[in-house]
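Quick one: structure below, then a few questions.
Removed: one protein chain of the complex. Kept in place: all other protein chains.
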Amino acid sequence: MFFASDNAGPVHPKVMERVIAANTAHQMPYGNDTIMDEVRERIRALFEAPQAEVFLVATGTAANALALACYTQPWQTTFCSKVAHIQEDECNAPEFYASGAKLTLIDTDDKMTPSALDAAIKGQVVGNVHAAQPGAVSITQVTERGSVHSLAEIQALTAVAKAHSLPVHLDGARFANAMVALDCTAAEMSWKSGVDVLSFGGTKNGCMGVEAVVFFDPSKAWEFELRRKRGAHLFSKHRFLSAQMAGYLSDDTFAEIAVQANKNAAYLAEGLGKAGAGFLHEPQANMIFARWPRVLHQKLHEAGARYYLWDGPLDGPEDEVIAARLVCDWSLERSQIDTFLSHF
Amino acid sequence: MFFASDNAGPVHPKVMERVIAANTAHQMPYGNDTIMDEVRERIRALFEAPQAEVFLVATGTAANALALACYTQPWQTTFCSKVAHIQEDECNAPEFYASGAKLTLIDTDDKMTPSALDAAIKGQVVGNVHAAQPGAVSITQVTERGSVHSLAEIQALTAVAKAHSLPVHLDGARFANAMVALDCTAAEMSWKSGVDVLSFGGTKNGCMGVEAVVFFDPSKAWEFELRRKRGAHLFSKHRFLSAQMAGYLSDDTFAEIAVQANKNAAYLAEGLGKAGAGFLHEPQANMIFARWPRVLHQKLHEAGARYYLWDGPLDGPEDEVIAARLVCDWSLERSQIDTFLSHF
Amino acid sequence: MFFASDNAGPVHPKVMERVIAANTAHQMPYGNDTIMDEVRERIRALFEAPQAEVFLVATGTAANALALACYTQPWQTTFCSKVAHIQEDECNAPEFYASGAKLTLIDTDDKMTPSALDAAIKGQVVGNVHAAQPGAVSITQVTERGSVHSLAEIQALTAVAKAHSLPVHLDGARFANAMVALDCTAAEMSWKSGVDVLSFGGTKNGCMGVEAVVFFDPSKAWEFELRRKRGAHLFSKHRFLSAQMAGYLSDDTFAEIAVQANKNAAYLAEGLGKAGAGFLHEPQANMIFARWPRVLHQKLHEAGARYYLWDGPLDGPEDEVIAARLVCDWSLERSQIDTFLSHF
Partner (left out) sequence: MFFASDNAGPVHPKVMERVIAANTAHQMPYGNDTIMDEVRERIRALFEAPQAEVFLVATGTAANALALACYTQPWQTTFCSKVAHIQEDECNAPEFYASGAKLTLIDTDDKMTPSALDAAIKGQVVGNVHAAQPGAVSITQVTERGSVHSLAEIQALTAVAKAHSLPVHLDGARFANAMVALDCTAAEMSWKSGVDVLSFGGTKNGCMGVEAVVFFDPSKAWEFELRRKRGAHLFSKHRFLSAQMAGYLSDDTFAEIAVQANKNAAYLAEGLGKAGAGFLHEPQANMIFARWPRVLHQKLHEAGARYYLWDGPLDGPEDEVIAARLVCDWSLERSQIDTFLSHF
């Protein structure tokens, strides 16, 4: 009954197999391994982007911060949701990697609206030397609240960015979960909708620790390589990053894993709904934000369930309603979910 | 016949076993895994340092840059050999992580001498606001030239640092190779010789990608954790770093691997010596810098041998003497070395 | 009729006299001039703080960014009003000087409330390595909207900071204007109300370009000196900064200038009120935010009046109401204000 995060689950067997298979003899280090050639071609094909440049790093924060740094000058500001991972969960990594650039937060509890984004960009007046200048726009898909932007929603946001000539980054730590939820192609959910650079997540979706940064504009490639090394994120035994990503991509394993995770969440959400739990956000991928009384929470915790208390004080009256965040990864079994629900 | 680097060899089976074994069910993320508890205790025991604080990162550059940043203010300078890894091979990562601090280079082709270090420190006058202020001293063991500092040599350098009240960092990317070469204990080659913080390498010595940063002064622990996260080096599925290090440390596997790598190099060096090759530095661990004519180099290359041309132009007369760097990892087989030597 | 800013007015004669008087023979450079000794003693006396450490820089942004950097680690965040100068008008200087630390903005159009500040601080959970850690609290007095915090209001904010063990910075670019408005002492409006470090403005209040940074906790002195030099803000001919500040402080000239500026604004505000203008904020020092129809604005502009259009589009219907920001410096003459008002 582990719902604390999808970053705590095991590595999918198909990913692990490739890691083990990669452990033979010597391979050229620092990204010059032959498996990386396979990964690059596979991602270009998946995204229908033969010119795309592809790089691997081991953490989502590294993917986001390095990708954004390539599109942000130190005197600029990146526009994002107030609840974006780059704002709330990366301990100033984006500011660090962009040499002290700012984040401008769009006031929302989930998705940015195009009008709020437009107003925020207009608030940073181009040519006013006293103010941070507009930099990149960063969108999170799946959002940190478990919502999925429709393609039209992404396009509406990127259209605002383009109207101001700003580049667009997509934080796709859960890209696969969103893609299968929308039943669209990788290209449709990225460059065809106006995305310039993508953090394509693997870790939360069954890998060990690998994220691809995909530049649809290849002109940033060398800068990224230098920033990655300077950030200490270039692996000598890079083949083990490549191998994870190769396993993740082969046979559409990434989609298969995401489908399983989303299904687990849908099953859990259905059960919770039937049990009378309220939802803070509509669950659209593999994350659920729900409410129930503290007394039930205590019972669940004692039974071994693990999830984050999302809102409200840890202590309080037993009948107080708390909010919980539950994340499902692919490895959860129906029986675990059934056991969890049996306590309601 | 792969002698290009010890960072290109395979992962040792005992390390791989633990990685595979770690892939079960869910584990708390971000360093809160139970395997990390085992690693911490094992390192404290190995170093006879029950108060030491231990953290894992995936690259040697991250270990060095983050460790040094904890001991360097932005207006300070770190003292190191002109050929140190932090100067030559990290693309300004130390300067990046220390917010623009400087490196002051001791002019040497290998080890720093205590007198040169002392003169360099005195050159940065304490209290002169115009000049970079003295920061940490960083020593590399095994050096980038394959030499091993004796304990007395380390102590002579740390004594200079201490006389100026400066902290000492040891870049131990090849710590195990040096330790077995000196036949000393881990404690003797670190805090007992005056080291305050250690980059304890795993990657080059049979791991997949893991380095421990060991603080013998635990007061820097929380700062390191924040710097690691801000640098995007905190792994969610941290257990796979822990597992590597656990496998590396159990049954003194790290020493066993290093002994094997050093033996391979000694065998190769002996053969080269008999064949008449000259040495730039005396090989003391698993690296060899040797000279032979270009015509022989061409023959070796055609036969599939891989190593770096260290000095001199790539092209030139066939009878010109070139310099080569050869690094042996644990996985090399005698037969490969014999084949290599057979071309001399 | 120049109301665009108090940073565009002339230097007060008493300040200029000291600058001219300082231009004799040689003086020790870099802050070691004898005039600085006089300044230091005068500020310590003015603030009843014999242990205070005092430094001069030439711009308000330098004073703020350097002062805050001494109290902010790169992984922390400074709490301030959404409309603070450090957020809106310093082009990421605070982030630059604090090596990529963040600003957390309290959502207000003017002053922070203690409850909003408290909630914001609690939002950055101490010990959560994923989130920016709480750093300093920065208060602006006079605010960017022309309001003056009462001593009780300052104390309520600093009490929140102290409850979280956070240091407090006061951006006093218009410190003198606020002090005379409150009819309090410099000590009361700073350390006696819980301020740890102060940007004490001179430039906007009749100087040429000088601000004092006053540390009531002297332990940061040497760090500040190094940060100032590293930021390229240490003047060789420092005596000309000292001389400005000496002239500014002697005979309470700073207060005299501020009284005059505030009186000018009060006279203007009274006239505007009588003429039927609406106010966005109650004018309490030397800044006025008022509204009138665009047609009147056009007439004023043609007559030579200079001020900022604060809100709303530059173009629009003649009867549309615009908002204007008017700032009075000491040098304005009643006749200019009368002429201005005569157009209403």
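The letters A, B and C name the chains in turn, as written, and every chain counts its residues from 1.
In this text, a contact is a pair of C-beta atoms (placed from the backbone, for glycine too) under 8 Å apart; a residue touches a chain by one contact, two chains touch by 3 or more.
Computed from a predicted structure; not experimentally measured.
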Candidates C:C70, C:C91, C:V160 or C:V213 - the one touching the absent chain: C:C91
Residue touching the undisplayed chain, where the options are B:F96, B:F200 or B:F289: B:F96
Residue of C:F2, C:F47, C:F175 or C:W191 in touch with the missing chain, whole complex considered: C:F2
Per the touch definition above, residue among C:I20, C:A45 or C:A163 touching the missing chain: C:I20
Touching residue (missing chain; options A:L151, A:A187 or A:L226): A:L226
For chain A, the residues touching the chain missing from this view: 30, 73-75, 99-100, 129-130, 133, 223, 225-227, 229-230, 234
Absent chain, residues of chain C that touch it: 2, 4-5, 7-11, 16, 19-20, 23-29, 57-62, 65-66, 90-93, 96-97, 203-204, 208-209, 226, 229-237, 240, 306, 329, 331
Contact footprint on chain B, counting only the chain that is left out: 74-77, 88-92, 95-96, 98-103, 105, 107, 129-133
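In this section, only the chains that are shown with their structure count from here on.
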Of all other chains, the one whose Cα centre sits farthest from chain C: B
Chain closest to the middle [Cα centroid of all protein chains]: A
Fraction-based call for chain C against chain A, same above half, different below: same
Rounded Å distance between chain B and chain C, as computed from the means of their C-alpha atoms: 51
Chain centre separation (chain A, chain B; CA means) in Å: 34
Chain centre separation in whole Å, for chain C relative to chain A (CA means): 41
Of all residues in chain B, the ones touching two or more other chains: 226, 229-230, 234
